[in-house]
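Take a look at this one; I'll ask things after.
With one protein chain held back, the other chains of the complex are shown just where they sit.
Then we have chain A:
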Amino acid sequence: MTLSLFDLEACFEGVVPSIIATADGNGVPNISYLSHVAMVDSEHVALSNQFFGKTSANIRMNPQATLIAVDAGTGVQFRLELTFAYSLDAGPLFEHLSLQLDATSAQVGMAGIMRLRGLDVFRVLKIESVRATMEPERKASPQRDRLAAAARVVELIAAETDAEGIVDATLNGLKTWLGFEHGLFLELYDERRQLVTIGSLGYAASGIGSEVEIGDGVIGAAAASGSIVKVSDMSRVRRFNAAVRNSSSDENRTRSIVLPGMPDAMSQIAVPLAVAGRPRGALFFESRARLAFTREDETALSIIARHAALALAFSERTSEEAESDRRAQPASTATDRGIHVAHHRFDDSVFIDGTYVIKGVAGRLLAWMLEQHLANGRSEFTNREIRLDGGLRLPDFKDNLETRLLLLRRRLEEKSLPIRLLRLGRGRIALEAEGCVRLSREGI
């Protein structure tokens, strides 16, 4: 059987280091491990050149090189005969590999040390497998048809009209059709330079409202760069968030929600959400399996992420025109019970009966609606009037009012609080309080 680079996909995940041998003009060999090998096209591979001075010097005197690449799933070794073609220190492939290297080395405590200086691109002359005493088990698991799966998920997203439906269709669709069981949907909030979790799949504590700084970890790197960031074997990776992953009771003190995560994840992938070239958020998935996310998964996820981002942006636009009048059912559970809401102006954090709800714009929105409710008994609001109200000091929303309302609604539900938000239809919501609200504002 003739092998092609396409058969070697699992060798290029950066899990098992490759080996490169070169020789100088006098035939003195040099042998070294390589952190990253990437496929450029069907005939070329690019090798990371961080500090392999001798390898670099040798291939410029004698362009022949031999590479051993290892399939990280089966351990099978492949021997590639190469000839040095050219070097790269800029361009999309360089940027992509550089980013992968930065994200993964930051997590193993080698930030900056592994910085990519250049890529040496080689033409592949010959590929053969290295004989082994034991034939590896051929994995017979049928491959999912990623293209068909992507189409199914995109259909589910396209059938939705509001932010909640789109977020849920994306996560649930990926679970059903691609088998991803743990993931997050994060939206970018420009004014805070943060990504905020608005959808969650498979975690015991959903982490709705948790935040990731732009550029931080796998998720932050994907959003900052607009490229997919993937880690395929975290067995040696120190998880910097592990220590802070605590019970939610701390929320009331820290006013921040813990990002959910699997302490024993082996694979992670973050996919940027972007519309018209502008970052909007990220999708994140993780798994306990090594090499859980293949190149085909990356392709399917990119297609799905683009559709989800577009659908969200479109739903924001249409939510400006509120649907025809639909009255909320009067809250039947209203009692004389007192509900104390505290709004702290310095960070717009809101606490209901001492329980932390949310901060930032979403907190300000809740306080504003409660204020309107107390002042004139109103319980229904449209997106349009919220956008128009100057008193709210809203930032330039850049089209994500819907997702902020979704975030707020989900937090109120998740904490089982006596104040709820109900979606009445496109661009229209109702506030429901199970008692008499008392609003105190601090730090004016």
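Note that in this section a contact is a pair of C-beta atoms (placed from the backbone, for glycine too) under 8 Å apart; a residue touches a chain by one contact, two chains touch by 3 or more; residues count from 1.
Basically, contacts and distances are computed from a predicted model.
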Choose one: "Pyridoxamine 5'-phosphate oxidase putative domain-containing protein", "ABC transporter ATP-binding protein", "Outer membrane lipoprotein carrier protein LolA" or "3-isopropylmalate dehydratase small subunit". The correct choice is the protein name in UniProt for the chain not shown.
"Pyridoxamine 5'-phosphate oxidase putative domain-containing protein"
Listed in rising order, the chain A residues that touch the chain left out are 16, 19-23, 25, 27-33, 35, 50-54, 62, 64-68, 70, 72-77, 79, 81, 110, 113-114, 130-134, 136-137, 233, 235-236, 266, 290
